[in-house]
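A single protein chain has been removed from this complex, and every other one stays in its place.
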Amino acid sequence: MSTAKDRVPAGSGLNDDIGEKKRLELYRSQVRLREAEQRAFDLFLQNLVKGTSHLSLGQEAIAAGFAEAMVKGDLSFCTYRGHAHTLARGVPVEKVLGELMQRDNGLMRGKGGSMHLTSEEHGVMGSYAIIGAHLPIACGAAWRAQYRGDKDVSVCFFGDGTTNIGAFHEALNFAAVWKLPVVFVCENNLYMEYTPIKDVIPIPQPAADRASAYGLERILIDGNDADIVYRTAQKAFARARAGEGPSLIECLTYRHSGHSRADPAKYRPEGELEEWKKHDPVNVYRERLKQFGVKDDVIAEIDASVRKEVDDATEACKAAAPPSLDIIFTDVYADGGWAWRN
Amino acid sequence: MSTAKDRVPAGSGLNDDIGEKKRLELYRSQVRLREAEQRAFDLFLQNLVKGTSHLSLGQEAIAAGFAEAMVKGDLSFCTYRGHAHTLARGVPVEKVLGELMQRDNGLMRGKGGSMHLTSEEHGVMGSYAIIGAHLPIACGAAWRAQYRGDKDVSVCFFGDGTTNIGAFHEALNFAAVWKLPVVFVCENNLYMEYTPIKDVIPIPQPAADRASAYGLERILIDGNDADIVYRTAQKAFARARAGEGPSLIECLTYRHSGHSRADPAKYRPEGELEEWKKHDPVNVYRERLKQFGVKDDVIAEIDASVRKEVDDATEACKAAAPPSLDIIFTDVYADGGWAWRN
Amino acid sequence: MAEISYRDAVTRGIAQEMSRDPDVVFLGEDVAKPGGCFKATVGLYEQFGGVRVRDTPISEQAILGAAMGAAMTGLKPIAEIMFSDFIAVCFDYIANEFPKSRYMSNGQTKCPLVVRTANGAGSRFGAQHSQSVENWCMMIPGLKVVAPSSPIDVIGLMAAAVRDPDPVIFFEHKSLYNSKGEVPDGEIVDTLGTAKILRAGKDCTIVALALMVPRALEAAERLRIDYGIDCEVVDVRSLVPLDTKTILGSVAKTHRLFTVEENPRLCGWGAEIVSIVADEAFYDLDGPPVRITTPHIPLPAADIMEDIVLPTPQRIVDTIRRSLGS
Partner (left out) sequence: MAEISYRDAVTRGIAQEMSRDPDVVFLGEDVAKPGGCFKATVGLYEQFGGVRVRDTPISEQAILGAAMGAAMTGLKPIAEIMFSDFIAVCFDYIANEFPKSRYMSNGQTKCPLVVRTANGAGSRFGAQHSQSVENWCMMIPGLKVVAPSSPIDVIGLMAAAVRDPDPVIFFEHKSLYNSKGEVPDGEIVDTLGTAKILRAGKDCTIVALALMVPRALEAAERLRIDYGIDCEVVDVRSLVPLDTKTILGSVAKTHRLFTVEENPRLCGWGAEIVSIVADEAFYDLDGPPVRITTPHIPLPAADIMEDIVLPTPQRIVDTIRRSLGS
C-alpha cells in the first residue's frame, strides 16, 4: 500500500512561482469541489439525488489544478465522474446539484442526468458515460483548433481503467500523429468500478507506462498536490498551444468514496483509505497555504463562503420545480424537435 | 528507403541449428506460397478469380517460418491476406485456389471467399476481414488452452496498419495480463492499403515500439529471412507453452504486389520495390541452401514439384463445378439450417 | 418451490450450468470478486473459483473476442457486457464475427457462447445507460436473442442458452432484477424459440417482452375490469428463434394485434412482428395492427420524464381501448 507521495518524485516544495492570488483560487476551488461533492452524497442518502452519481471526493486537486490552468475558450471533456471538472470551470453549484436532483434548474433540466453534465458557455463540452468515447471526441475539438489556428486546448479527463479500452489507443495515436492540441489526463485512483487497476494491467502505471507507445513523454505526478497538477497542466498547455502536440499525464490519486451511489467500497484493503486520507488534497493544500504564511482567518473565510454557496445552492434546488415535461420531445434534432417523419 | 536488412540487427548467419531437413521444408514452403500466390494473381488477370484477393508475394518467409515452427494442434488466425498462412499449414493449393475461383472444390465451397479461408483440420481457425477483430479471438483460443492445460499455441497474424485499431490494444493488454499462450505476429510491409504506415504512427515501429506498453519484450526481426523467423517463432512458442505468456513479434517485410486485386501500387516511391526484391525471401533462402551445400538439382526438384502441384491444382479448379446452390441456406445455425422462426 | 428474485435467478441459472459442465466459464468486468455491478453474480467466484469466473479489464472487444475464441475451440463461455448500451463498443463481434464464422467457413467453426447484459430503462441513468437494444441483435442473421421476464424463465432460458450450440444474446432487464417469482427446486431447462401465452383472451393479442410483460398483464387486467375487453397476452421471450406459430395462432383467434416494446420506435421487434402478421395473417385482422413503443428519442434521465416515455399500463389501455373503439 503506497500513496502518491511514495510513488512519484517530489516536486512541490516551497516556491512562489504560483503566487498567492492563484494559490487562494486553487484552494477555494478544491474546497468548493469537496463541499459540493459531499453535499451530493448527503443528498443521495436523503434520496434527493435520483439515478446514479459518481463523486470525485479525494480527487479535487486534479480538477482544480487543471481548471485553474485553463483559460476561457479551453475545452473540458469529462466522464460520468464529471461533477468536479464541471464545477471547477465555474459552473454554479446550483446548476450541478439541480441536475443531480432532477430539477428544472439543473444544468440540462434533468434531461441528461449526473453522468452527462455539459455547459458549453463554461467550456465544458460534455460528460461521457461510455468509457473511452470522449478521447477521440476531444481530438476532434483539438483538430478544429489546429485547423482554424485557434489557440485553445482540449483537455480530456478519464480514469485508470479507461486506458484499456480501444478508443484510448486510437485517440492517443491519432492525436500524436496529427500533433493535436489535446491534453489527456488520466486520474489514476487505483480502481475501476470495484476491481483494482493493478489486476488488469501488465505494467505498473496504466497511462504513464504507455506514453512511449505514442512517442510521448512519460509524465506521472502526484495528483493530490494542486500545485504540481497546476504546473504540469501549464507546461502541457503551453506545448499544445505551441503546436507541439498532445500530452498524456497520469495523476496518482484516490477516491475517498465508493465508485458510485452508495457503494461502500468494501473491496479496498483495510487501512488504504486512511493512508490516503493522510494525503488528502484539501488538507495538503491548506497546509501549503499556511506554509506560505496565509492567515487562518483568510482560510476560514474561504471555507465559510464556500459552505454558504453550497448551502444556498442546496436550498435553491430543494425549492426548485421538477423539470417541465414539455422538454421531453425537444432538441433531438437541431430544429428543436424530434420529428423523424413528415 | 531501407529494407529489413538495414533496419534490424543481423542474426541468421551460417549455423546449423535448423538442420537440412527443416531447411528444405522451409524452402519448399516458401516456393509453394510464391507459386500459388503468383498463380492466384494470373488467374485474377484472367478473370477467373472473382471478388477480391490479397496476396502475400514477398512475405512468404513469415508464413513459412511460423508454420514450420508450429506443431499439430497449434492454431492460426489470419487476415484477408491469409492465403499464404493457410497454405503454409498444409492446406492443399487446390482448396485455396478453388475458393478464390468460387468453385465447389473450394475450402468453403465459395461461401466464404478469399478473405475468409478456414480449415479447422489444419488448425487454420479462420481468416478475418475486419481489421483487428481476430486478435481478441486468438486470445480466447489461448485462454481455452490455458484453462484446459492444453499445450497448443494460438498464432495471430496481422499487418502494420492493424496496430492502430482499438482491438489490437485490448487484445495485447488482455493477453499480457492473463499470460495467455498467444503469439501476435505483425507483418510490417510498410503499407496499409495505400498509405505508408509511417504517415500514421508517431514512432518508428508500429508493433515493436509498443511492446513495452504491455510489459512485453521488444522483438523486431527481418521477416524476409525464414531462418530468423523460424527461430524467433520457436522461442515465442516455447515461452507460450511454458506458461510465460504472449509475445509480440514485428517482422519487417514488403509486399511485391499491390494491396488487393489489380492494385498497381503507384503510391510506392520509385525504386523501393526493386530494392526490396534484392532481399526477396525466396532468393535469400535459395542462396542460404546453397551456402549450406545443397545441390542445385535438389533445389530444382523442389521447384519443379511445387510447380506441378500448382499446375495440377489450377487444372482441377478450372475443371471444378461452380458451388452448388443448395448450400446457400445451410450452416447459419448449428442445426445446419437457417431457420430464425418456427 | 421458493420465491426468488430475478437477480438471484441469474446467479442460479449460471451456477446450475457451471455445476453441470466444466466447460462453462464466465468473464466480465467486476463480475467475479465484486459479484457484478447489479449484484447478479454474487457468489459465483466463491463457488467456482477464479479460474472459471474472471474479472477483466474494461475491454469489451477483448471480452467478446475472447469468448468467441474460447467457444470456437471447445469452451462454453458466458460473457457479461455490463450495460446493453455498451454493445456499441464491441458491436463488431455481435454483428460481424459471432454470427458469420460458421456460415463463412461452410460449417467448420462453431460459436456456442452466451452474452448476458443488463438492458432497459427505469433506473434514471440517462440516454447512454438505459436503452433497450434487443433489436440491435435481432436484426443480425446468425444470432439467437432471448429476453426473459420472470425468474423461472431466467433460469430456464439461461440453461437453454448455455446449452445451445449457437451464439445467444441474453437480455436481462435492469428494472426486473428486484422482481420476484416462484421457482421450483432442482434443474430447470427451458426451450429457446418458444413464446408463452400468459393470459388467454379473445378480443385482441398483446405481444410483449421483458419489462413490458408485467405492464401488458396489468393493462389486460384493467381493460377487462374497466372496459370488458378480453386480451390475450403473449410473452415473446425469444426474438430469435421467433415463435411465429404462437403469435399467428393468437391473432387468428383474436383478430387484433398490439405489440408493446421498449425499443425506440423505428425498426424495433414490434415492426418485425407487425410485418409478419400483416403479411401472413392479413385476412385474419379485423383492424390495424398497432405498435406501442418508446418514442423515437434518446432517453431522458429524470424520473418523471423516463416514466412517461416508456409504454405504461395506462398508455397500453388507452391505445387498445381507442383502437378497439370501446
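For clarity, chains are labelled A, B and C in written order, and residue numbers in each chain start from 1.
Throughout what follows, a contact is a pair of C-beta atoms (placed from the backbone, for glycine too) under 8 Å apart; a residue touches a chain by one contact, two chains touch by 3 or more.
Keep in mind it's a predicted model, so treat the numbers as computed, not measured.
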- [ ] Tell me which residue among A:Gly51, A:Gly65 or A:Gly112 touches the hidden chain in the full complex.
- [x] A:Gly112
Open item on the list: Looking at the full complex, which residue from C:Ala127, C:Val168 or C:Val213 touches the chain that isn't shown here?
Closed with: C:Ala127
Open item on the list: Using the touch definition from the top, which of B:His116, B:Arg210, B:Arg231 or B:Arg255 touches the missing chain?
Closed with: B:His116
Open item on the list: If the hidden chain were put back, which residues of chain A would touch it?
Closed with: 75, 107-109, 111-113, 116, 118-120, 125-126, 128, 130, 133-145, 147-148, 154, 166-167, 170-171, 173-174, 177-178, 327, 330-336, 338-342
TODO: Tell me where the left-out chain touches chain B, residue by residue.
DONE: 50-52, 102, 110-116, 128-133, 161-162, 164-167, 192-195, 199-201, 267, 322-323, 325, 327-329, 332, 338, 340
Task: Residue ranges of chain C at the interface with the undisplayed chain - done: 85, 88-89, 91-92, 94-96, 99-100, 103-104, 126-128, 135-136, 138-142, 240, 263-272, 274-275, 278-280, 282-283, 285, 287-291, 296-298, 300-301
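Assume only the chains that are shown with their structure count from here on.
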Task: Chain separated most widely from chain C, comparing mean CA positions - done: B
TODO: Express in whole angstrom the distance between the two chain centres, defined as the mean CA positions of chain B and chain C.
DONE: 41
Open item on the list: Need the CA-centroid distance for the pair chain A / chain C, whole Å please.
Closed with: 36
TODO: Note the residues in chain B that touch 2 or more other chains, in rising order.
DONE: 166-167, 170, 173, 177
Open item on the list: For chain C, give me the residues that contact two or more of the other chains.
Closed with: 56-57, 59-61
